[in-house]
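Each chain you see keeps its place in the complex, though not every chain is here.
Going in written order, the chains are labelled A and B, and every chain counts its residues from 1.
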Amino acid sequence: MSHGTAAATLARLRERAPLVHNITNYVSMDVAANGLLAVGASPVMAHAAEEVRDFVGIAGALVINIGTLSREWVAAMLLAADAATERGLPWALDPVGVGATPYRNAVARDLVARRPTVIRGNASEIMALAGQAVRTKGVDSTRGADEARDAARALATEVGCTVAATGKVDYVTDGRRALAVANGHPLMTTVTALGCTATAIVGACLAVEGDALHATAHALAIVGVCGERGAEGDPGPGTFRVRFMDALHQLDGAALERAARITDA
Amino acid sequence: MSHGTAAATLARLRERAPLVHNITNYVSMDVAANGLLAVGASPVMAHAAEEVRDFVGIAGALVINIGTLSREWVAAMLLAADAATERGLPWALDPVGVGATPYRNAVARDLVARRPTVIRGNASEIMALAGQAVRTKGVDSTRGADEARDAARALATEVGCTVAATGKVDYVTDGRRALAVANGHPLMTTVTALGCTATAIVGACLAVEGDALHATAHALAIVGVCGERGAEGDPGPGTFRVRFMDALHQLDGAALERAARITDA
């Protein structure tokens, strides 16, 4: 199918520099804010119940990440998600660690019930979220990647949103359509919060591309291509992180188009 | 006018390694603490109402930054500001994002009412804070830089403190005197929380230089010169940040004096 072009999304992102409102975990604060800045967006991190609605009111997208939860932050996340829905503002959910604890599962469930525009997680997070939907369909895949795809499709259909299960190949679906993004590098797993950064950049792309499936695939291609560039020469994780940030800033549209591997799935 | 020398302030900073107590936002924690360490100060980050007065009691300066607010942090900020005033301890305020939400405006107002020694913000933050003062004077500048200068002057006079409006050229005034600092590099805007780091280093300089106007100009010159050095060769933002930290550590007084562009304004 046509999926627009990642280069066009990147160009709009840099032209408009959308404000992306993040309610995210402490570990990702630095790298996600810098990733958004480097790619051309304007990050704001704010979590006070007293002001999240106001930030949603001026933002181009909202990103909610449950990595380091606490009661007051969860209340702010729910407020912000509701405000985004009221305003018709796109929002992305990163269900970090869902499946690990009952509390985390309950918070994720409350957020998913508010119908995020996009949910991005790794295979096990998406499978944990989709648990119910997948089981009732009797899915019994034998391979992890297949299971993650089935789970993503079931979750997308049930919630009515776009779901991305990221891994060696990222799978993005809105239940009806599906794209695979085959960019990235194993070094990306040696730096913490690059998944959170990917979700933040999904948020940035949602602010400038109305088709959430395309926006998500474009964001993941941008992140994956920059991961490949940062990994050139196989550096250690410290150096890789620095070069990944450089790559986000220096990436140009033509190079992105040449390197992006987005295909129907 | 004479403004001491940035080199003398830097030498005292390294000799005394003042403890700088920061109540700052989550995004800036890492870079501001590392910036303070690299330049030669001793950072402490602490925000519990139970202990902020004690840290104020042993610190050489206090820095309050409202980037990521919440009710309990605001209470601690007010406690700490009051304790600093009682002790005669210099303190710097970074009104991140003031003007964006009513909550942020109210918190900033409460802090400004406690008369910080220095307020450092970008042009729009200083103009938001000075809104009332500027409007009543019927200021109607047509250029951003002029407006920011007028706002800084009005705010400094109203509050009785030193105000720095930073940008391409930083403007520092205590309402009566004014200095311009023409150091820095556009790459500094591609890394998050370097403004917060500048305010933290203003705090460090306040601990060793009694004239707040001079301390602020010296801090901004240090940060700006290190920004210029980090930007040599026009690297990406990841590499730039690393080199900026290196430069803060390696900067020597003679090089600082040669590169600092502090003039009457």
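Odds and ends about this structure:
Please note the rule applied: a contact is a pair of C-beta atoms (placed from the backbone, for glycine too) under 8 Å apart; a residue touches a chain by one contact, two chains touch by 3 or more.
This is a predicted model, so every value here is computed, not measured.
In this structure file the homo-oligomer totals 3 copies of one chain sequence, with 2 depicted.
What we mean here is this: only the chains that are shown with their structure count from here on.
Overlaying the C-alpha trace of chain A on that of chain B calls for a turn of 120°, given as a multiple of 5. Distance between chain centres (mean CA atoms), chain A to chain B: 34 Å.
Every residue of chain B that touches chain A in the complex is listed here, in rising order: 25-27, 29-31, 67-71, 97, 100-104, 190-193, 235-239, 241-242.
Only residues 26, 29-30, 33-34, 37-38, 43-48, 50-51, 54-55, 58, 72, 241-250 of chain A touch chain B when the two sit together in their complex.
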